[in-house]
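Yeah, one chain of the complex is gone here, protein chain that is, but the others are all in their spots.
Chains: A, B and C, in written order; residue numbering restarts at 1 for each.
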Amino acid sequence: MVQTSVINDLLNAIGDTGLFGERRRRRIGREEVSALIAALLTGRGEASSTERAAEVLATYRDLDGAGRTFVFRTLLADYGPDTTALTTAAERYLAEPGHSTAKALQRAALPQRVEFFRRINNVQGGTQALVAMRCELMDRMAHHPDLWVVDDDLKRLLIAWFNRGFLTLRAIDWQTSAAVLEKIIRYESVHAINGWDDLRRRIDVPDRKLFGFFHPRLGDEPLIFVEVALTTQTPRAIGPILSGERTPIRPEEATTAVFYSINNCQEGLRGISLGNFLIKQVVADLTRDYPNLKTFVTLSPVPTFRAWLEGPEAPLTDETRATPEASLAPLAAHYLTAVKDARGRPLDPVARFHLGNGATLAQINPGADGSARGLAASHGLMVNYRYALSDIEANHEAFVNGGAVSAAPAIAKLARSVRPSPDAAPLPAPV
Amino acid sequence: MVQTSVINDLLNAIGDTGLFGERRRRRIGREEVSALIAALLTGRGEASSTERAAEVLATYRDLDGAGRTFVFRTLLADYGPDTTALTTAAERYLAEPGHSTAKALQRAALPQRVEFFRRINNVQGGTQALVAMRCELMDRMAHHPDLWVVDDDLKRLLIAWFNRGFLTLRAIDWQTSAAVLEKIIRYESVHAINGWDDLRRRIDVPDRKLFGFFHPRLGDEPLIFVEVALTTQTPRAIGPILSGERTPIRPEEATTAVFYSINNCQEGLRGISLGNFLIKQVVADLTRDYPNLKTFVTLSPVPTFRAWLEGPEAPLTDETRATPEASLAPLAAHYLTAVKDARGRPLDPVARFHLGNGATLAQINPGADGSARGLAASHGLMVNYRYALSDIEANHEAFVNGGAVSAAPAIAKLARSVRPSPDAAPLPAPV
Amino acid sequence: MVQTSVINDLLNAIGDTGLFGERRRRRIGREEVSALIAALLTGRGEASSTERAAEVLATYRDLDGAGRTFVFRTLLADYGPDTTALTTAAERYLAEPGHSTAKALQRAALPQRVEFFRRINNVQGGTQALVAMRCELMDRMAHHPDLWVVDDDLKRLLIAWFNRGFLTLRAIDWQTSAAVLEKIIRYESVHAINGWDDLRRRIDVPDRKLFGFFHPRLGDEPLIFVEVALTTQTPRAIGPILSGERTPIRPEEATTAVFYSINNCQEGLRGISLGNFLIKQVVADLTRDYPNLKTFVTLSPVPTFRAWLEGPEAPLTDETRATPEASLAPLAAHYLTAVKDARGRPLDPVARFHLGNGATLAQINPGADGSARGLAASHGLMVNYRYALSDIEANHEAFVNGGAVSAAPAIAKLARSVRPSPDAAPLPAPV
Partner (left out) sequence: MVQTSVINDLLNAIGDTGLFGERRRRRIGREEVSALIAALLTGRGEASSTERAAEVLATYRDLDGAGRTFVFRTLLADYGPDTTALTTAAERYLAEPGHSTAKALQRAALPQRVEFFRRINNVQGGTQALVAMRCELMDRMAHHPDLWVVDDDLKRLLIAWFNRGFLTLRAIDWQTSAAVLEKIIRYESVHAINGWDDLRRRIDVPDRKLFGFFHPRLGDEPLIFVEVALTTQTPRAIGPILSGERTPIRPEEATTAVFYSINNCQEGLRGISLGNFLIKQVVADLTRDYPNLKTFVTLSPVPTFRAWLEGPEAPLTDETRATPEASLAPLAAHYLTAVKDARGRPLDPVARFHLGNGATLAQINPGADGSARGLAASHGLMVNYRYALSDIEANHEAFVNGGAVSAAPAIAKLARSVRPSPDAAPLPAPV
């Protein structure tokens, strides 16, 4: 079989799944693994530690699933803070609280495993390996919930390393390398890209743009990307945006930028803020390049709408049940503005993201997405969130501080028309 | 006066000293400063915080020295860890030590000022501003020793951000931009570069190289750089290396790479390991490009030798006082191998650096540097530290674990010839 | 319909064929065209002529086929040399031959249309337009044979502008932009590339290379490219080279570089030497990167073999007709070494190219290409030409001066086994 760069990617990261992984795996004793980790952390010199870190990484690649679990559990059990020192520091702080004892306590509380991850990061390809490693770590948290402690350490480091200041925004177009473009095809999960010709319709026409964040240590790996359509009005459906039959407009004529797909590419960076920075930067760049753009909106899915509608919480009445199609919009308005999670935030994750960023729920579009996926998620309903520069700050504050959701007056009115009725049966799908 | 990029640099960083700083300064009330910091840290959203962080930075730039001190003291006094939470967490940990309570304690111990620095770092130019800010912070530690607590927080972040993985090595030559080259001229402090023609003799000849580490967020600012001469033997003096009258050799003929000047450029990164990584990388790159290179040595100053020699600790005898010139080498051998600081490391900082990296003290060269600076530091004596790939690891381990200094047999013998005599008078300067 | 860069390419060059061309065309009178050309050539200043040249080019783009023919005929009829001046210069030279009169005659003989093409070339996109224009000019030469005079002028300019010194060699791989890669897919005509996955098998594996010549004025347009397989022996068939099922080797292990496809991309550059420079450069670059490479061979089609075999000239005997399969190799040996065109060069164009470059006919491979195209051209037979650095110069000289063909002894012997018999019937296809 021809080895291509997809396969190389895997090998270069942690090369786990599939044929190659299997073939490479060898029987590695737990003592050997423990000894390697210990050697890495006891050598005090940073420079000479890089070779050892590379060795640890190579061994990790050769480990099977159980072996890797053992690594994580070792990091949890043996490489937390020094308990004697921590006890002493805690006692001293309690005895004499102050800057100095607090600082000493902070230092004593720092787990030794943090240094483990730091040294791995020094290795060529180490950052990518840690991102991949975190995926595996999170996978294991279902059966090993106490591993969240290790994940927290790794996540804090990734937050420092994937600081906004280190990210670079790249405009992706037909001049971009195939190595990057194939990853765009692979990672697009909102509105799938069906091969290179389909990709081309999204990046090689004047009224379509694609922007992604990249990190110097991850090379051609996008972290997150957004697809933008330049239009003359807020779109009510995804079909015309993706159509290959349309006539493009000159971007200078456009008044509206539509963010119609946002994709996080690195599962291992879950929980690390990227999307809000991306949107802010793209709005700024587009405004500079096309001063006629006045409106910035999304065309967004409501991924959890139908599940909620078919669940026990949906406020369905005989009327809504009789006219399912007409009832969708009011129910969606109600769902997005009034239905919250335990922490008082919108239940729908996409709503949570955009409303949390300071956007306004601007428009509800039944029948906007006829794809199997769209129908399954929300009976085909999509919504527009609008980013109005003048309101973002206030919206964001109100959302963060009081859970307030910003919605257009018509939507707020629509939402109020829905009377909650907790014991209702689920809504049948509109035909 | 014509504003040029040196001046712009200052303005772009924190624009403190001199005429421009003065002119820009305005009277800013302490309440305003406090309010700004508070606003930056209470807004929970990361994206919207960037504007506030930019505002804080702009205000900081306008502050005078006392105002800036106030900022640091405020960060110390008001933005440590939440004391109530920390007390609770410490008590809980002591009551029930475990992964979970340790992690909770670690989180509670994290000072709020860490988030302050993080958000500043998100601003365009923020990293450079923080590096400059740390210089000012360290300056103030003489009169405000408790500020070390704030410095420790900032330093930890800088360690994460200036991780080896983020540094890029650049070969500096005559193709490099003037913007970078002028910084090289400015930052060279071991063997001063006297203008562009002198620079040229160090970078635009086939047997001279210059390499520097750069960071994506600091643009054209070098972090540290090393100057290398390719030769056919280990040099005994600096003059022939720097001479403009010599005939260059073809680099392929060279057997020896001499690191004759290493310069840390960013005072604000003090204490963050860069030099050992730089040397390792340059050795690797040179070995790849010029396979004939077998020997890697420094030609290094001994900056504290004369001060020690003239101090009360020097083991001077009537004999050494009678033959000051002949005694220099043995005394230097003794000084570098046997005289230690409180932590058991060589007193001389250059020795500490190279020996700590795993180098061997290979040769002692009296009369190697006739410059005023060289005479003042060490009566003109210089030394060669040798980096032998096969020994580095072991030397480093021995140094870190037992304080052992690796020295050539002849030097060890020379050192043993010196009999310590604590009550001796200082050595007169050789004529 | 979505406009993509393929379409833009056409518009940007001369935008002729198809829907877009049609739509843009307007009725342009011949007087207008003549006046434009005249205005371009009478304005004496070069700088101000660029706008006029752009106008001429825009008008040309709007012209239909007849209009364009009119342009070429106008250039022939009205913009040759000044006949009065040429007559005078010719008479003077004959009267008094010498450097000065020869130079004056040379100047007088220069057609004015040369300046027309030169000024077009100054326009942004002008070079590409001229290359496209030459295609159209050559097309018209079938019905307008006298246009060769105009073509000769344009070709001479293109020879100057596409001078080897201006060409840059680029290695094409998966890091290359999609804009370039799609052109590679489009221009590959020897062994068609079936989409992006197939392309990837040729450029994103360690033992396959692709190199192309580019010109600064033509941007992403390749002029010519060659595909190379790194192997451990001279291949006897194309199938294993193109297979997606093979296991790649490490390029350092390879001893042999196989040029298995060479493609001229710009019909408008016909007759301008590119291929020989390309091969020389690629051999040099590969030798530098992979010192183990010792053998450089092609795996080449014999595009005219079957046509010749089925024509009246083939020396078929009863025997060859009885054993068509066994006879193919000897007949091919004879064909390639002994059958010449009117100018004494090999009849087969691929043979002419490689043998003219100094290669040696090294091996004949019946059954090497089972594709429809391969069977139609040569009953599936392919050959290897070998480039041996030590022989190239002598082979080339012998070829140029005496028409000598360099062939391996075994092939020369095989060729001699064929007895020419001019009145023979064509060979039946082997089954």
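By definition in this document, a residue touches a chain if its C-beta (ideal position, glycine included) is under 8 Å from a C-beta of that chain, and two chains touch if they have at least 3 such contacts.
Owing to the predicted nature of the structure, the values given are computational and were not obtained by experimental measurement.
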{"item": "Contacts of the hidden chain among displayed chains", "value": "B, C"}
{"item": "Full-complex contact with the absent chain, from B:156, B:170 or B:201", "value": "B:201"}
{"item": "Contact partner of the left-out chain, one of B:34, B:100, B:176 or B:273", "value": "B:176"}
{"item": "Chain B, residues in touch with the chain not shown (by the definition above)", "value": "1-5, 174-179, 181, 195-196, 200-201, 204-206, 220, 244-248"}
{"item": "Missing-partner contacts on chain C, residue numbers", "value": "43-48, 50, 76, 80-81, 83, 86-87, 90-91, 93-94, 97, 99-100, 102-103, 105-106, 109-111, 118, 121-123, 126-127, 146, 149, 152, 157, 160-161, 163-166, 168, 216-217, 273, 276-277, 280, 356-358, 392-393, 396-397, 400-401"}
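Methods note: only the chains that are shown with their structure count from here on.
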{"item": "Chain-level touch network, classified as line, ring, star, complete or other", "value": "line"}
{"item": "Innermost chain, where centres are averages of C-alpha coordinates", "value": "A"}
{"item": "Maximum inter-chain contact count - chain pair", "value": "A-B"}
{"item": "Chain A and chain B, separation of their C-alpha mean positions in angstrom", "value": "38"}
{"item": "Intercentroid distance (Cα basis), chain C paired with chain A, Å", "value": "51"}
{"item": "Chain centre separation (chain B, chain C; CA means) in Å", "value": "60"}
{"item": "For chain C, residues contacting two or more additional chains", "value": "none"}
